[in-house]
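Missing here is one protein chain; the remaining ones are kept as they sit in the complex.
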Amino acid sequence: MPVNNENWKPTIVAFCCNWCSYAGADLAGSSRLAYPADVKIIKVPCSCRVNPMFILRAFEKGADGVILCGCHPGDCHYSTGNYYARRRMTLLFSMLDYLGIEEGRTRVEWVSAAEGVKFSETMNSFVEKVRTLGPSVRLGDLRCKN
Amino acid sequence: MQELIHRAKSLLESGEVSRVLGWKKGENVFDVEPAFFATAEELENFVYNGFCGANLSKYMIEASTWEGKTLVFLKPCDTYSFNQLCKEHRIDREKAYIIGVGCKGKLKAEKLGAENILDVQGAGYPDCSDTLKVTTLYGEQEVAYKDAMLERCHVCKGKEHQVYDELIGESVDTCDADRFAEVAKIEAMSPEEKFAFFQAELSKCIRCNACRNVCPACSCRKCIFDSTKFDSNQKANTTSFEEKMFHIIRAFHVAGRCTDCGECSRVCPQGIPLHLFNRKFIKDINNLYGEYQAGVDIDAKAPLTSFRTDDAEPGVGRG
Partner (left out) sequence: MYRIAKANLNALYAAIAASKELYLPVRSAGKTNFAAWTEGAEVDLDTLKTVRSPKDAFFPQSENLYTCDRTDGKISITPEALQEKPFVVFGMKACDVRGVAVLDKVFLSEPVDSYYAARREKGIIVSLACSRPAVSCFCQTFGIDCAAPEGDVATWMAGEYLYWLPQSEKGEALTAELAALLEETDDAAVAEEKASIAAICDRLPLKGLSLENWGAAAADKNFDSPLWEQLYKPCLACGTCTFVCPTCQCYDIKDYSTGTGVQRFRCWDSCMYSDFTMMAHGNNRTSQLQRFRQRFMHKLAYFPANNDGMFSCVGCGRCVDKCPSHLNIVKVIKAFGKEGV
């Protein structure tokens, strides 16, 4: 549901693994690289800690977009966690497409601890993408919004 | 059918098994219920016919905790579930004596107008016929056996039993449709059409959890949706989101473990085509990670507990 209001800001939840992506976010911060304040970062020990329920619950509780960031494949702190996460998210995102949820509300991006710039750019482009999609209605719990 | 009863009785008498898990006659020809039989006398109520769709492998979880062996009758498709449960260490293979029974496709009473059926002829086993003679309160009718089959029988996985101790009876491969045709049809829709389709189906959901409870793969001791600490609880029906979340998670949790036995769709009181969720995952897994059929090979690595370093990235090529 695209909105005409230029000022509308999407709520974004970013799950970041402790070892790479969270450190990447830190670097983005300490390098004074800008990314939208609407991105709420949730730190997880590893990208594979995120199960599909996390993603769905984020949407249920009002997120307009959810992004998962982890170490690059091959660089996982626990060797292989992100490979499992990759399969899970591939299937989950495909299911969300299948149910008619607008594509673009979910994303996975591999961000290392040295990639502050990538983190900032990723968040900027993701927020912009979700902004064009408008508020998430199809996956939100409407109980409190009516 | 007499052969099955006879064999069960002799296994009981010899003491090789302590009980029999099969199907029991109901009030009507179609309302057979899964049942345990402990004596030869009780076995007089044993029945095996076209309406024995219930997959008995799930009951073996509990039976595995009891003293002695249980004789269990499994249709070819049930054996996939049995294997999968063995793989997950929920069933003790040693506690089961499996008689693989022949199957010629199982029937959905609803397709015959269940609420008015007084009697159905031609659904017996092994002598089931091509045409069912249905006597209803409001007259008689003839229905082709094929037209009254469960959805899952039209995409039959084949007549081979995956695990058994002995086989009794002939099976027929009733497959006459493409297993993924329905999924592909939905995939081809626009997001709006997809959403409208699933919204219409899922808004019927009454949160009875029959799909979860009948599923052999859904056998966690405590389900997340039964947790009192979880505010998206299993009972509330709010039409906005909870049904969607429940059904996505239900299907996801069995992804890579679902044998596509079709029990979820069989039992849904609202006729929601729940297999469309499971089959979507199966289709994706086959496409992305190589053909995989749960319940065939106990030692095979499951798709969600393994990986390749060159797996596809999430979201690549979608839309």
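Quick notes on this one:
In this document, chain identifiers A and B correspond to the written order of the chains, with residue numbering beginning at 1 in each.
Note that in this section a contact is a pair of C-beta atoms (placed from the backbone, for glycine too) under 8 Å apart; a residue touches a chain by one contact, two chains touch by 3 or more.
The structure displayed is predicted, hence computed values, not measured ones.
Interface note for the absent chain: among B:Val17, B:Ala35 or B:Ala217, the touching residue is B:Ala35. The set of chain B residues touching the chain not shown comprises 26-28, 31-36, 54, 59, 114-118, 136-138, 200-201, 203-204, 206-210, 212-214, 226, 228, 231, 233-238, 266-267, 269-272.
Just so we're on the same page, only the chains that are shown with their structure count from here on.
Chain A and chain B have Cα centroids lying 36 Å from one another. Taken in their complex, chain A has these residues touching chain B: 52-53, 56-57, 59-60, 73-74, 80, 83-84, 86-103, 106-108, 138-143.
Residues of chain B touching chain A in their complex: 183, 186-187, 189, 191-198, 224, 232, 238, 240-242, 244-245, 248-249, 251-252, 255, 277, 280-281, 284-285, 288-289, 303-305, 307-309, 311-315, 318-319.
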